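With one protein chain withheld, the remaining protein chains of the complex are depicted in position.
And then subunit A:
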Amino acid sequence: MEYASYIALIPLLPLAGFVVLGLFGQKHFSRTAGIVGTLILLVATVLACYTAYQYFFVTGKVNGVYQTIEPIKLTWLPFSPGMSIDMGILLDPASVMMLVVVTFISLMVHVFSLGYMKGEERFAVYYAFLSLFTFSMLGLVLSTNIFQLYIFWELVGVSSFLLIGFYYDRPAAVAAAKKAFIVTRFADLGFLIGILILAFYSGTLDFGALIQRLTATHSTQLAQITGTTFLGVSLLSWALALVFIGGAGKSAMFPLHIWLPDAMEGPTPVSALIHAATMVVAGVYLVARLYPVYLIDGTILQLITWIGALSALLAGLIACTQTDIKRVLAYSTISQIGYMLFALGLTGYTASLFHLFTHAFFKSLLFLGVGSVIHFVHTNEMGNMGGLRKEMPLTHGTFLIACFAIAGVPPFAGFYSKEEILMTAWEHNKLIYYGALVTSGITAFYMFRLYFRIFWNKTRVPDHHHHSEGTWNMKLPLVLLALAAVGVGFIPFARYVAIDGEKEISIPLSFSLAPVLLALAGIAGAYGLYYKENERPQKLERALGGLYKTVKQKFYFDELYLFVTKKIIFNGIAKPAAWIDKHVVDGTMNGLGWITTRFSISIRTLQSGRIQGYLIYFLGGIVALAAMCIYLWK
């Protein structure tokens, strides 16, 4: 079958789901919305898997290289000959891979939500929003054109906003939704400017043409864009850095990460889908999409590397101190995305996307496991948990698998992808390599801290009404994702997703020794501190003193932002602007109004209501006219 005959259905089916559930959901599908949404997505997932099979194993490869195919391409907004915004679908290894990941994770989340969100008043609305998100994310990964990607990028942001603020009666959720939206919008401003610069100099918005024009030898466009400088930096660097700022905002990289931990106010399955597996990796995907252009500019790659590595390390440290289990996972997500980005910065395209791929599975598994726990104990706080392994055996088992996967213990999925990233770092930048190594130890530590505190540690007083671990629809996704978290690491990823000229990395066994040992050390440390309830963690906290407090307060980033926004921007810009608006702009208008009113009050007595009074004015007018005619108009 040709791709064109069915490929458009993959994004359009969730859109149809959104429209139907959004318009008629609350009235007609208030109970069945979940089933409807899930079935629609099931069809899309099957189509996506079929596409992937066709692409990777049947028709995609021509002469041993995977082709970039554009089965559908419609001109939507033509500006000038050769410059138009298109709507289309682009298939290349990265987008097909993302297609499978997005539909599969989304399907798992849909199924899980059947149990998790059961009895929710706005059940249909929830599924409508999930469908909207799935549609936008699929649109994003399949975009042929940077502007189309930008449109879906914003749509993804909107659906993320809607889902974070799903419990709109909670002030914290509303504030978190607002924060997420404002921070990412702020970053998207950079993205838009970057797009405009790139489009202006290359004369196209199309990914293929853009990359081809800028990377060709003796390219005039490249000469122009690098020849023009602004503040001493070439415009190409500016554009790429600005586009990267957009990506960093979406991917919650330092210093734009502050929205992601707060976004955990949303329903937990949503966090699994949007804030762990799919949307937050859009930044990585964006850089990967424009990767050949990024390769031209070494400085920006350096920038990406350092921001990624810094995010990985700092977020990992913060994750060790948080007590809200979802926030631990949020910081862990930032840390893992940091990994992907510095891998990209060090030209490890395949390693980065491989980690993206495996991370999607085990991180969504972790989130769904945490969702299951929260569903069971009705709290996010670690302190109220402990000893849950007997009550929730299945969650316990799958969570453990996911923890091993993210900690990088062989043979779980995270091990393979992390090894590739570390190998890339070893080859290109030793300093980053050691940082990443430490981070992977920290990762193991905080994940197993989470694990031990939820499932071991103290025995919790069973204070709640005793219900079971969860229904089948909450367990099935856990099992499937656990299988994926074990299995996907064995996929020879580099054979499928690679850019031209990238060699397959072979990792010697001895190289794996250090990271695995560090991971085991992290696990052992967590075991020592948190396996049983004891005094050691508190002692350690006291011993570290101010250092611990700084990390626990997330390096005071929120306070810094509040200082900048409230003290500097509010006082320095917003207040004077408000003063000018109130006193100068409004004052002018009020003054005009005041003059008019005064004047009309003073002359209104002319309208006396006396007919004969009017007659006098009338006569006066006629006399005046007559006089004019007689004396002036001769």
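Points to keep in mind about this one:
The working rule: a residue touches a chain if its C-beta (ideal position, glycine included) is under 8 Å from a C-beta of that chain, and two chains touch if they have at least 3 such contacts; residues count from 1.
The rule is simple: contacts and distances are computed from a predicted model.
With the options "ABC transporter permease subunit", "ATP-binding cassette domain-containing protein", "Thioesterase" or "NADH-quinone oxidoreductase subunit K" in hand, the undepicted chain maps to the protein name "NADH-quinone oxidoreductase subunit K" (source: UniProt). The residue from A:Leu592, A:Ile616 or A:Cys629 that touches the chain not shown here is A:Ile616. Contact residues of subunit A toward the unshown chain are 604-605, 607-612, 615-616.
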